[in-house]
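All protein chains but one are shown at their positions in the complex.
Per-chain numbering from 1; labels A, B, C and D assigned in written order.
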Amino acid sequence: MRFVFKTTYEQDIRLAKHAGHVFWYGLLLVLLVAAPLLLPEYLLAQLTFILIYGIVGLGLMLLAGFTGLFSIGHAAFFGVGAYAQAALTGLGWPFPLALAAGAALSAAVGVVVGLPALRVKGIYLGIATLSFGFIVQEVFARWESVTGGNVGKSVGAVRMFGWTADTARSFYLVCLVLAVLATLVCANLLRSPTGRAFVAIRDSEISAQSMGIHLARYKTLSFAISAALAGVGGALYAHQIRFLSPDQFDIVQSIDLLLMVVIGGLGSLHGAFLGATFLIGLPQAISGVKDYLPEAVGQAPGLKAVVYGGVLVAFVLFEPLGLYGRWVKVRTYLMLFPFYRRGMFRRQKAFQKSERLR
Amino acid sequence: QQQGVSKSEILIGTIQDLSGPIAAFGKQARMGMQLRVDEINEQGGIQGRRLKLAVEDSAYDPKKAVLAAQKLVNQDKVFLIAGHIGTAQNMAAMPVQFEKNIINFMPITAAREMYEPLHRLKYSFAATYYDQIRTALPKLVKEKNAKKVCTLYQDDDFGLEVQRGAEAGLKAVGMDVGEKTTYKRGATDFSSQVAKLKASGCEVVVLGTIIRETIGAIAEARKTGYNPTFLGSSAAYTDLIHKLGGKAVDGLYATMTVQHPYLDEASQPIRFWATKYKTKFNEDPTVFSVYGYSIVDQFARVAQKAGPNLTTDSFIKAMDGMTFEPDIFGSPISTYTATKHLGNELSRLSQIQDGRWKVVSDYVRP
Amino acid sequence: MPTQTTDTLLSARHLGVRFGGVLAVNDVSFDVRRGEVLTLIGPNGAGKTTVFNLISRIYNPTTGSIAFEGRPLTRQPPHRIAALGIARTFQNIELFEHASVLHNLLVGRHTHRRTGVLHDMLFTRSARAAEVEAREKVERVIDLLDLQHHRDATVAGLPYGVRKVVELARALCTEPKLLLLDEPSSGLNVEETGDMAFWIQDIRAELGITVLMVEHDMSLVSRVSDRVVAMNQGEVVAIGTPAQVQRDARVVEAYLGPSEGVAPAPEAIR
Amino acid sequence: MTSNPPAVSDLPVLRLSNVESAYGPIKAIRGVSLQVRRGEIATVLGANGAGKTTILKTISGILDPRKGSIAFKGEDITARDPAWIVQEGLCHVPEGREVFPLLSVRDNLLMGAYTRRDRDGVARDLEAVYRYFPVLKERATQDAGLLSGGQQQMLAISRALMAAPHLILLDEPSLGLSPKLTREIFEIVVRINRERGTTLLLVEQNANMALATADYGYVLENGRIVMEDTCARLREKEDIKEFYLGVKEAGVRGERRWKKKKTWR
Partner (left out) sequence: MQFLQLFISGIAQGCIYGLIALGFVLIYKATETVSFAQGELMMLGAFFGLAAMGGLGFPFWLAVLSAIGAMALFGLVLEKVVIRPILGQPAFSIVMLTIGIGYVARGLVTMIPGIGTETRTLPVPYKDQAWNVGGLVLNVEQMVVIAATALLCALLYAVFRYSKVGLAMQAASQNQLAAYYMGIPVKRLNSLAWALAAGVAAIAGLLLAPITFVHANMGFIGLKAFPAAVVGGFGSLPGAIAGGLVIGVVESLSGFYLPEGFKDTAPYIVVLVMLVVLPNGLFGEKLRKKV
């Protein structure tokens, strides 16, 4: 184990807790910046998707992982961001302006969706967000003058101040910058009173309230920030995929997003990106190996669903803390190395308690 | 150096739905394509090159379609993408392809965007849903002497195409759509839609429906004692309709471009083909098998014509000026020129009679 | 014992609340004077916790009113109570289970936050300064209550007694004027109860915080409280010094039981 | 009360040998061995976090021990399914009440008798419990989650009585009860022990009461048993007097208090 000798409060507050952090995150950033030179175009496109979904994941992580509010309608915010971007850039707005407007619009929608969250919890909130998702999707399909309805809508490349990011490489860099910014914003939130208020609400509403936390305001805020990040992700998605149609923002998308943060590891920012890597990477990995499988299995329809569901089940069964949890264990093992004791991470018997009373 | 073409091999890609809502169709299209690929290779390939098919699964999700296209184009480096299923999926994948000068060859969707606006890399084979209904509806209206025509369509791009076709067709004979009703994909209850149609007294109902919804809507109508003439598009032209719908769906009309390959079909070549398919895959063929089969077949003919130096440009050159004669499945002549990238806009009418599809009209000239 | 001022910090007038058929609190009136330790005692189900819940606005009173520093509390939303200067602990311990002790205490600083969300997002200089200050304050409370050892432990794994102290610490972090303690010594052994008594005295004497508590341990009650309010079946039956109340026949009857009502254990009286 | 001990046989109903339990990497008890003889009331004393609750949880199967074994009525019950252990006749009144919040008080009590088949016996015990705690009868149809803290504690104890077990593990039964009820609870404990011959293992912060009620006591510190003896003798020991019964010299205290003040400044 690493012991950090603390001499000032600053040390508790800093994002990078020790020199190791600085080194590894620095290295990661250098690699990410260099990726356009190192990776073939196909992998770069995947990486771009990972960054985009990672941004959305950050938002959902904030909401579900830290505030404890589960949204089964996040595709709605994602879609609002995407369509806003499509519509506004279509009107000739520069990229940053359209992005900001889209994020703001998503946040506003988030506030509206957050309203039921003030009164209901748990499964009720889940269904409320799910319902909202359906309604928003219907709006996408019906508001033809803006969204192009079911016919769909094409989106151009990123354009700002005379510069156009029309290659995969330049667009990747745009996404990278935004992903880093989003991560920093979330990390900052979590080390400040706002983030702590979120966690407090997750653990005990009644005592959060008696500590002076305005439940309604912070829940709404959490929804708004989460939706705004989903909106930013949606805007980038719109540029990346270049064609929007309402069925891209359906319940399946919402569930995918939720699965992403669960598999990544609820309650950690790393989890958002790990989950995104998983969500984007798994289908590609399956199609990579399916040709080596026997015809009856490899070419069978439904294979992807089975693997996807199977992996999800395996995660819940064996690694409820998600990819990030697994990584923490590996890291601890390495750090403790010869002193690691078996059973240190053995799952204890756990006992469910009614969450209806919280 | 042309990607996807080597001394010994041509690699073509296709994107199908293998795990989503229309996995049944995707699978059949894939098998149809594979059947023709194997035949061609048995016969010595194209200009001495073997044909290889790379299949990706989109699960009917545009995002996955983009990823699949990126893989096919940038990783597997296919020569072109053929028979990609789904409108939104094609729309999302095409920019990826066009960036790398990769042709989108004969997607399995009858949307107008597959050849409009004109693009040198877009080719489409089938009459669009729009054209099918636009041409067939006036004929049927005249035949039945109908005063009022209504529509029931799926609330998405496909349904909308049918609806617009109906509007355009009626306009040509000076009529209007009487009542428009919609449903969401996967709906099971059509009581209020049918009630609406019944209340407005429509004699012909145009169905922008696929399979289960076609049957569900007709069955609901029959139960409530409402018996108008139903007209579906080629999306409803599958054997499942009469297999599942039973007696209720007798009398349903549908437009179609290729004939369903019944195993006991009267036409000998079709019967032979269907049996071959069944032997190979142990499944009955459907129109989607035929689509897949024909697409690869047409590709092979163009590639053959393009000569030994196969490139995107030489392929386009061969394609613009290509004429395909009617095949065993009874498709009409289709021609392609530099300014016309849709093979033909013709379709025929079929009707379910005694629990099976019967062709009841020749190609309807607009 | 520090001198008491007679000025009233909180006054409850004719409080009543009914849950269905149960009249949990009925016409309860009392004053809490600035700087005193006032204890509510009474048999189980007498309505003591309910009084706390009324003050912290978790329940709405059916009748009556509460004033804090002369202002009516009844119109304040629940989350404003902490900002007004009232902090509380819970009978059944309501901590943020999945967070560390430090984190729990930092949440206690919430009412003193000076930065907005935007500052937090960007972690501006002022947000950083506020954060450092919050941590200083929290560390002082940790020192006071001897929690250094558990500072970074997750609450979920702490023994019951330590959690009680963490709850007290969290309440102190809000720097309240009035501290509501619901059974602070339950689950503590004699020694720890002794510590608790010292802490309560310190809190009152050093920090000048007024304390209103519910407690069943009569030795602790006699040791720290200036006055005692005895309740039974939702009503106040006696108000007075600990010794007075313990001699009250109704209190002995309903609460203390026959044998102990005579006199508290000798060492409890200081 | 203890002047007239019941027929305690030397046969242990419960025997722990060298039991070690941990929460993840934290070892809570290390090598605890103890036994409870048939018909006796045993008690475990210890400071906060000493591991008392952990011992009880390990016995009733809620926690699997890392090492050691537990035998109940001569049978090995180490790491068995908790429900099975209860059916064998061992009932546990947990720390912190743990009632079924959305079931009525009556249904809660009936759930206590889940393992029993004799309807008459259950009805009789229900009446007995109502007699001990009349307020439970008053609130029979109310949701248990809405009871006051002390009322829930009464319910938790009564629920265990409804099971009519051979051995009851009591974790801090007096928690949150009024002085009067605290004494009554201990009277009930003794009565059950004397009248039904039920064996009890008691964990209690109120050491005065515990030592007055129980026959045999163990002292636990940091997860280890550091002392064991009959309660009569334990009460005489200086250490016990000072740390558990609160009989101490003012000097020690005063010093600590002064130290406290210093750290605050």
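Please note the rule applied: a residue touches a chain if its C-beta (ideal position, glycine included) is under 8 Å from a C-beta of that chain, and two chains touch if they have at least 3 such contacts.
All values reported here derive from a predicted model rather than from experimental measurement.
**Q** So which of the visible chains would the left-out chain be touching?
**A** Hidden chain contacts in the full assembly come out as A, B, C, D.
**Q** If I consider the whole complex, including the chain that's not displayed, which of A:V111, A:I206 or A:V328 touches that chain?
**A** A:I206
**Q** Using the document's definition of touch, tell me which of D:V36, D:I70, D:V99 or D:I240 contacts the absent chain.
**A** D:V99
**Q** Of B:E116, B:E143, B:E283 or B:D362, which residue touches the hidden chain?
**A** Among B:E116, B:E143, B:E283 or B:D362, only B:E283 touches the chain that is not shown.
**Q** List every residue of chain D that touches the chain not included in the displayed model.
**A** Residues in contact with the chain left out: 60-62, 81-87, 91-94, 98-103, 107-108, 110-112, 114-115, 145-147, 159, 163.
**Q** To test your reading of the contact rule: which positions on chain B touch the chain that is missing from view?
**A** With respect to the unshown chain, the touching residues of chain B are 19, 21, 23-24, 27, 155, 180-184, 186-189, 191-193, 195-196, 199, 211-212, 215-216, 219, 223-225, 240, 244, 246-248, 282-283.
**Q** May I ask you to list the residues on chain C that touch the chain which is not drawn?
**A** Residues in contact with the chain left out: 49, 53, 58, 90-92, 94.
One rule holds in what follows: only the chains that are shown with their structure count from here on.
**Q** What chain lies farthest away from chain C once each centre is taken as the mean of the Cα atoms?
**A** B
**Q** On a C-alpha centroid basis, what's the spacing between chain C and chain D, in Å?
**A** 28
**Q** Which residues does chain D have that touch at least 2 chains other than itself?
**A** Each of 23 in chain D touches at least two other chains.
**Q** Two or more other chains touching the same residue: where does that happen in chain C?
**A** Nothing qualifies.
**Q** Tell me, which pairs of chains are in touch?
**A** Here the touching chain pairs work out to A-B, A-C, A-D, C-D.
**Q** Hey, which residues of chain B end up touching chain A in the complex?
**A** For chain B paired with chain A, touching residues are 18-19, 23-24, 26-27, 30, 55-57, 59, 61-64, 66-68, 70-71, 73-75, 87-88, 91-92, 95, 155-157, 159-160.
**Q** Which of the residues in chain D come into contact with chain A in the complex?
**A** 22-25, 62-64, 66, 101-102, 145
**Q** Quick one: which bits of chain A touch chain C in the complex? Just the residue numbers, please.
**A** My answer: residues 9-10, 12-13, 185, 188-189, 191-197, 199-200, 202-204, 206-215, 221, 225, 267.
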